[in-house]
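Only one protein chain is missing from this complex, and each of the others stays in its spot.
Moving on, here comes chain A:
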Amino acid sequence: MFLIILKSKSPFAKSIITRTCTKPGRWYSTTGNKHYDIIIAGGGMIGTTLACTLGKNPLLQNKRILLLEAGKEKAWALPDKYTNRVVSINPGTHKLLNSINAWKHIENNRFAIVKRLQVWDAVSDASITFGDQTSPEDVSYIVENDLLIAAVNNELKQLDNVKVQYSAKVTDYHLPEYHESSSSVRLDDGNTYSCELLLGCDGVNSQVRKAMKVNYLTWNYDQMGVVATLNLSELTDSLSSLVWSTTPDHAKELLKMTEDQFVDAVNNAIWKNYGRSLVVDQATKTFDTLLRLMNCPSDTVRQFPPKIAKIEEGSRAAFPLGFGHAVNYIGKGVVLVGDAAHRIHPLAGQGVNLGFGDITCLNRVLGNTVHSGSKLDNLSYLKEYETERQRHNIPTMLAVEGLHRLYNSDFTPLVLLRSLGLQATHALSPLKNAIIHQAAT
C-alpha cells in the first residue's frame, strides 16, 4: 500500500481556468499544406507539455508543430473536489512547469505540498518515510492530472507555431526508410500529414513504438492499482492520495464496497499486522542491534499510521499495473517520450516525472540541433537524448521494481527481506537522500 500524506493549499480557490478554442495560426489557413516540422502523437500530460515547451523554445520559433490527440477537446473547470487522478510533481518537473509559465495557473487553482511521503508495509511494522518535515524544501507537490493539462493548455493556446487537433486518432504511422526523409501519419478521418520528426507521446500502448519495431521489455504484475482520495482524521484539511496495489479480485471487491466499508478496509490494512511472524520479529530486532553496532542512527521512534476518517465521494478507481521499457527511445525520424518509452509501478509516484525529465532533455537537445544548423532528425543529436535519459530512467525503474518486489510476496523469507530492507533505508539517511536525489532529477 502506498499512501501520500499531503497538506492541501488553497483547496477551493475561486479562479477557474477556462479553455477557448485554439485559434488557428497563420500557416494553417492554407488548405493542402500538410507538412509540419514536428508532429506530436498523443496529447496526454506529456504530449501537451512537450508541445508547449518546444513551442516556447526561441531556437525552435520557426518550426511548425502539430499536436494530435484522439480525445475530444474538453472545456475544463475546477471541480469542487479533488479528483482521484493526481501526480506528485518533483522539483525538476516544478522547474519545467515554471519555465513555460504553467505553474502560475496551477498555483492560482490548487495544489498540495507533500511534507511527508510514507509507505507502510502491511506485513510488518516497518515504515519508510521520505522528506524531512523541518526542511524548507518540499519533496514534491501534488497536482490533479486534469488541472495540470488545463494549465499547460492555457499557455499552449497562445502559441502561433503550435497547432492542436483534437478528436484526431492516428490509425497509421509510416516511418522513413533509408532513402526517405520524412515520417507520415494517417488519421481516422483519412487525412494524412508528414513531418521531419515524429514524437511518440501516445502512452503505454504506444502505436508509434510498435511502428518503430523496437524491442520492448514488458510484464504485467497481475495487479491493479486502486486509487482514492482520503480524508485524515487528525487534520481537517488534510487530504491524502492512495494507491493500493492488490490482486484484480481484491480490487474488484474494494470497488464494490460502500464508501464506509472501503474506509474500514484501508484502516484495517494499515493497522493490522497480518502475516507477522516470529521469524520477521527476530530478524528485525537483530538488524536493529546490528545498526546500533555500526553506529547508524537507529529508528526507535516509529510513525504511527494515521486514521482515515472518510473517502472523497466517487474518487475510487482501479488501473492495471505493469512494467515496460523500450530498448531504444529513438529511430530514424522518430522519438519516444513519456509512458510510450517507459512505464513503472506507481509505488514511488515517479512515473510522470520521468516523462517530464524526457521533455526537459529533448527540448535542450533539439535546441542544440537547430543551433548547429542540423536537421531535427539528426541522429547523432537524438542519440544524446536517448543516452542521457536511459542513464537516468533505467536505474530509477529498477529501484522502483526492486521496491515493488520487496512488498509483494507473502512468502516468509521475502517478507523478512522486506522488513530488513525497509528498515535499512530508513536508518541509513545518506542512502535515503540518494533515493530522494535520484527522484528529484
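Everything that follows uses one rule, which is that contacts are C-beta pairs under 8 Å (C-beta built on N, C-alpha and C of every residue); 3 or more make two chains touch, one makes a residue touch a chain; residues count from 1.
Here is the rule we go by: contacts and distances are computed from a predicted model.
Of the candidates "Distal membrane-arm assembly complex protein 2", "Rab3 GTPase-activating protein catalytic subunit", "Ubiquinone biosynthesis O-methyltransferase, mitochondrial" or "UBC core domain-containing protein", the chain left out of this view carries the UniProt protein name "Ubiquinone biosynthesis O-methyltransferase, mitochondrial". Residue in contact with the omitted chain (choice from A:Gln61, A:Ser99, A:Thr218 or A:Gln261): A:Gln61.
Among A:Asn215, A:Thr258 or A:Ser380, only A:Ser380 touches the chain left out of the display.
Contacts to the hidden chain, counted on chain A, fall at residues 58-62, 178-179, 370-375, 378-381.
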